[in-house]
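With one protein chain held back, the other chains of the complex are shown just where they sit.
Here is chain A:
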Amino acid sequence: MERNPMRRQLAIMRQSLFDQGHVDEQFVQLEELQDDANPNFVEEVVTLYYRDSARIILNIEQALERKPFDFRKLDAYMHQFKGSSSSIGAKKVKAESTLFREYCKSGNGEGCMRSFQQLKKEYATLRKKLGAYFQLARQAGPVETASRPK
């Protein structure tokens, strides 16, 4: 049990990310790669994910403005997005990506649009939660030093 209240809050926040299904065990894999040599590995990879995702989401948005839908292209974009999301353990986002791809495969334009809206919602929620989590982690500081909370 963490004596430092900030660390305890951080642990609770972390647990809720899992309990609410936002992240899966792949996120743990990222955490395991974080060490003294790479103290910010998780946040670095997640930041890379945001950059990558922003680009793909924009591509998809633009593609959805062109009628008729190019389902093959949409599916290709979503394949990329799913790959990235899965690499950081973004569970809900990944699930929504899968759904979108199924709509692409069946040529269901309406389904794609609905699914994409939902995906963007999940993605925004994830970013918010992870943002709060990393911010607290930075404030809580590394475990060894007795840093004063901001």
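In the analysis below, a residue touches a chain if its C-beta (ideal position, glycine included) is under 8 Å from a C-beta of that chain, and two chains touch if they have at least 3 such contacts; residues count from 1.
Criterion: contacts and distances are computed from a predicted model.
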Using the UniProt record as the reference, specify the protein name of the hidden chain from among "Translation initiation factor eIF2B subunit delta", "S1 motif domain-containing protein", "histidine kinase" or "COQ5 protein". "histidine kinase"
If the hidden chain were put back, which of A:Ile12, A:Leu48 or A:Ala124 would touch it? A:Leu48
Could you tell me which of A:Leu30, A:Met78, A:Val93 or A:Leu130 touches the chain that is not displayed? A:Leu30
Touch assignment to the omitted chain, from A:Leu10, A:Ile60, A:Ile88 or A:Ala140, lands on A:Ile88
Sites on chain A contacted by the missing partner chain, in the whole complex: 26, 28-30, 32-33, 35, 38, 41, 44-45, 48-49, 52, 76, 79-80, 83-84, 86-89
